[in-house]
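Reviewing the structure listed below.
What you see is the complex with one protein chain gone and the rest in place.
In this document, chain identifiers A and B correspond to the written order of the chains, with residue numbering beginning at 1 in each.
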Amino acid sequence: MRRVISLVLILGFGFYLVTVIGKIAFPSSGEQKGSVGVAIVNNAAEQTGAANAVTSVVVLYRGFDTLGEVTVLFLAALGLSLLMRGERFIAAKIFDESFILKTGSFLLFPFITLFGLYIIVHGHLTPGGGFPGGVIIATGFFIVIMTSDIVRLRENLVSLLEGLAGLTFIGLGIVGLFGTKGSFLANFMGKGVFNTLLSAGIIPFIYAAIGVKVGSELTGAVGSMFLSPYGREENE
Amino acid sequence: MNSLVTVENIVYLASFGLILIGLFIVFSDKNLLKIVIGIDIAETGVNILLVATGYIHGKTAPIFSKLGLKASQMVDPVPQALVLTSIVIGFGVTALALALVVRLYQKTGSLDVSNIRGLKW
Partner (left out) sequence: MIEYFFLFLVLVMLGSAIAVIFIRNILGAVIVVTVVSLVASLLFLFIASPDVAITEATIGAALTTVIFVLAISRTKKKIE
């Protein structure tokens, strides 16, 4: 009975989606729908010096929304750690992994970290940026934490690193506020030579801060889910 | 048949289908973990719909990788920036929902939605 009622409701909602949203979002042939995108793509290379137009939108044109996203991710990681942290930490492994898994994860760790750093630092030249690069670095870290019995997760170091990276992000914005430009998160550095590594002003530094913050935050959050004492009958 | 199987039509079919299937799983399933899976599927569908509004047939990605690339050959970069934010926030919501499910299981001992009657007198 529950499935029949939900099927009827879903079909009604689907009818609304196809008629109303389909008429709004369907592309007309050949021209762009919004004029903001046209203006940004036409002026992004000269105004910001970044080769990646999406990066210049995320950091410079809509930088305040990125600050809001960093805040929401911080709140989610905070809620996860608060819910899953008990009085003591117990490792979730019950059996020993094989020798191949332990040494393989140690061997993969420097390559994964190097690849993540490459994606963070080249955020204004190639697709990627701070968010996927930070996630790749976090993945490398918790491959080692989950399979090794020598390396342990240090919660204090991770949260200190995350706090420092967040302070760097807001500090760069405040320097723009009290500096020459006069607005929060303004681009106060020079533009540099187009399509090289040290171009586009403030973008590489903000993306480096975001990448370190996201990576350490996700390591701490997933690590607290991994080491939590809840949910097992033998741990109560 | 030439005008029906285009890239835009297929993308709209994919996004509408994913949203409807995800919502159906949330409405009709009893297992708490499957409800969280349904939320994740619906969120992926919404992200596809948002990116697809900026796509124009035959144009390329908004990155000035080559020297002769003009700005009039590129798609809209603003929906892509918004969806970048949305994917990360969607992961945060899924992680928090899973933490709530684990604590609910620890308190009540079952993963059934109809057993959660905390607000009922």
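The rule is short, and it goes like this: a residue touches a chain if its C-beta (ideal position, glycine included) is under 8 Å from a C-beta of that chain, and two chains touch if they have at least 3 such contacts.
No experiment lies behind these values; they were computed from the predicted model shown.
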Contact residue for the chain not shown (choose from A:51, A:70, A:186 or A:225): A:225
Option touching the unshown chain, where A:63, A:132, A:201 or A:220 are the choices: A:132
Absent-chain interface as seen on subunit A, which is shown: 52, 54-55, 92, 94, 119, 127-129, 131-132, 135-136, 138-139, 142, 218, 222, 225-226, 228, 230-234
Touch residues of subunit B, complete complex, unshown partner: 5-7, 10-11, 13-14, 17-18, 21-22, 24-25, 28-29, 31, 33-34, 36-38, 40-41, 44, 47-48, 51-52, 55, 59-61, 63, 75, 80, 83-84, 87-88, 91, 94-95, 98-99, 101-102, 105, 111
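Following the convention adopted for this analysis, only the chains that are shown with their structure count from here on.
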Subunit A and subunit B, separation of their C-alpha mean positions in angstrom: 16
Contacting residues of subunit A [partner subunit B, same complex]: 2-3, 6-7, 9-10, 13-14, 17-18, 21-22, 25-27, 29-34, 36-38, 40-42, 44-45, 51-54, 57-58, 62, 65-66, 69, 72-73, 75-77, 79-80, 83-84, 126-127, 129, 131, 194-195, 214, 221, 225, 228, 230-231
Partner subunit A, residues of subunit B touching it in the complex: 8, 12, 16, 19-20, 23-24, 27-28, 49, 52-57, 61-65, 71, 74, 76-82, 84-85, 88-89, 92-93, 95-96, 98-100, 102-103, 105-106
